[in-house]
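A single protein chain has been removed from this complex, and every other one stays in its place.
For clarity, chains are labelled A and B in written order, and residue numbers in each chain start from 1.
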Amino acid sequence: MKNRTYNGISAPYALWCVVFIVAPLAIVAYYAFTDKTGAFTWDNISGLSMYADTIARSVYFGIIATIICLIIAYPLAYCFAKTKVSTQKILVMLIMVPMWMNFLLRTYAIMVLFEDTGIINNILAAIGLPHIHIINTSGAVIFGMVYNYLPFMVLPLYTSMTKLDGKLIEAARDLGATGFQTLRDVMIPLTSAGIVSGITMVFVPSVSTFYISQKLGGGKYTLIGDVIEMQFQTAYNYNLGASISLLLMVFILFCLFVMNRFGDTEEGGVVA
Amino acid sequence: MKKRLSVKAKVYMVLIFILLYAPIFVLIFYSFNSSNSTSVFAGFSTRWYGELFSDLKTMAAFKNTLVLAVLSSVISTVLGTIAATGLHYSRTKWYKSSVMTVTNIPMMNPDIVTGISMMLLFVFIGMMLKLSGVLGFTTMLIAHITFELPYVILNILPRFKSMDKYLTEAACDLGCTPVQAFFKVTLPYIKAEILAAFIMAFTLSLDDFVISYFVSGPEFQTLPIRIYSMTKRRVTPDMYALSAIIFVAVFILLLLTNIAQDEDFRERLKKRRERRSKTA
Partner (left out) sequence: MEKKTIIELKDISVAFGDQTVLQNLNLYIRDGEFVTLLGPSGCGKTTTLRIIAGFQEPDTGEVIFEDKCINGVPAHERQVNTIFQRYALFPHLNVYDNIAFGLRIRKMPEPEIKKKVEEMLELVDLKGFNRRSIDSLSGGQQQRIAIARALAVDPRVLLLDEPLGALDLKLRKDMQVELKAIQQRLGITFIYVTHDQEEALSMSDTIVVMDHGEIQHIGTPEDIYNEPANAFVADFIGESNILDGVMKKDFKIEFSGHVFDCVDKGFKENELVDVVIRPEDVDITSPDKGMISGIVTNVTFKGVHYEIIVDVKGFKWMIQTTDFAAAGDEIGLLIKPDEIHVMKKSKYSGLYGDYSSFSDEMDHISDAEEIIVETEVENEEQDL
């Protein structure tokens, strides 16, 4: 068949992309740079400075949650990869079950546990321990992020570790590397693809979440997602909401770009 | 060759799994509580399940979710399969690479940005056409197809790459028109990936909240949106019951797909079939 025919076959999809992916983003940009009457303005962009604290908090929470996920998931994925293949299948399934449960319900479950009159405090009271305040703290929000997105970190790490040849680690130890040196110089470079994709899959939803902060932060810890949600669902300031979304998108795409560059050079380094 | 895991490692794995499952199991446990308190377990009851099933709005949302998931996943699988075929064979480099770049955008973009961008598009079109209340079933369907398509395409394209490029030529050589070759050779070759893509699209649609939340209208709600509005207000034990049901459903579905993908199992099935055909 002619090349033109093949391009013709994918044309409906290409058209779909233009109308429902590219055009919406163009409209976001349009709203971000216009006011309610449709006139060009910088106001929405300069208005972002009002949200500097929120933005900083979102990025900070996102980074903390991602680091905790990485620290928990890396050894976990390693343990997974070292078990028998049949056990591995079961373990992977067990990690996927919570992932496929709706994240609203998962977050809600944590809320039920953490509340001041919630299950943890009830248990503590029952055994005579003092009451602890967990809900509506920054810790609770970060815990919610870690709890919700941990499987997204474990799976890519596990995949890259199953591809790792176990003999390489033995070889490193054989050549006199300590456990830490083996981890730093062999394991981490060889699993960099999994690390990069795990970080992406945890960081992006963490930074942009709004439900977790509402339920577990009690409105005290507003994140970028909350601000966007507010502008579109209650304040109806689409222009401001669009400018914040634009900022979030540019920031995320920039991070992904940097991460991918990092991932590439790591792999290139291994080959060289 | 593989060393057995140390006790420390096993304890670590068990702890993480307890952490992951504890909140869910606690909810399931209290879903059978006869009172709506989480402090006392007043006695076993299926009261909340009864309330859940008699809640018309939740039931309607459940039905909507299924309708939307089936429709959007069928459309996105068909459209995605056709697109992947065209893209694989395309020799126009700039076209191919720009379409692939755009395909990746919804996968990289935060859901909230995808959601509001589509909402703004629909609102914008509504404004142009002077329509009110554009958000509803159609916009939900379009949004779901849009975020499912990249997963479908990225699921199928790698399989094409592993296909012997002479297979379709061989079919044409034996007398197939290019269209016949597609249905008789290409499609059977990629059918497992198409099925996987379909299941993926279906579950993504069932599970999605963020994008749906922004493009939905008041008269068409899905289950996640219903959950959102329910959990916004007060402690609602019928949501515990819903969690329990979804948990069991997800568990069974994953178990089934695992069994279906299990090679030993498939091998045994194939052998049995071969034996049967031999005796026949």
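By definition in this document, a contact is a pair of C-beta atoms (placed from the backbone, for glycine too) under 8 Å apart; a residue touches a chain by one contact, two chains touch by 3 or more.
If you're wondering where the values come from, they're calculated on a predicted model, not measured in any experiment.
In the full assembly, the chain not pictured is in contact with B, by the touch criterion defined above.
Within the full complex, the residue among B:78, B:131 or B:174 touching the omitted chain is B:174.
Of the residues in chain B, those that touch the hidden partner chain are 91, 164-167, 169-178, 180, 184-185, 188-189, 274, 277-278.
Here, only the chains that are shown with their structure count from here on.
Chain A and chain B, compared by their mean Cα positions, are separated by 19 Å. Note for the complex: chain A touches chain B at residues 1, 3, 5-14, 16-18, 20-25, 27-28, 31, 72, 75-76, 79-80, 82-84, 89, 91, 93-98, 100-106, 108-110, 112-113, 115, 117-119, 122, 147, 150-151, 166, 200, 204-205, 207-208, 210-211, 215, 225, 228-229, 232-233, 238, 241-242, 245, 248-249, 252-253, 256. Of all residues in chain B, only 1-3, 5, 9-10, 12-13, 16-17, 19-24, 26-27, 30, 38-39, 79-80, 82-83, 85-87, 89-92, 95, 99, 102-103, 105-106, 108-114, 116-121, 123-124, 142-143, 145-146, 149, 153, 178, 203, 207, 209, 214, 223-224, 227-228, 231, 235, 239-240, 242-243, 246-247, 250-251, 253-255, 258, 262 touch chain A in the complex they form.
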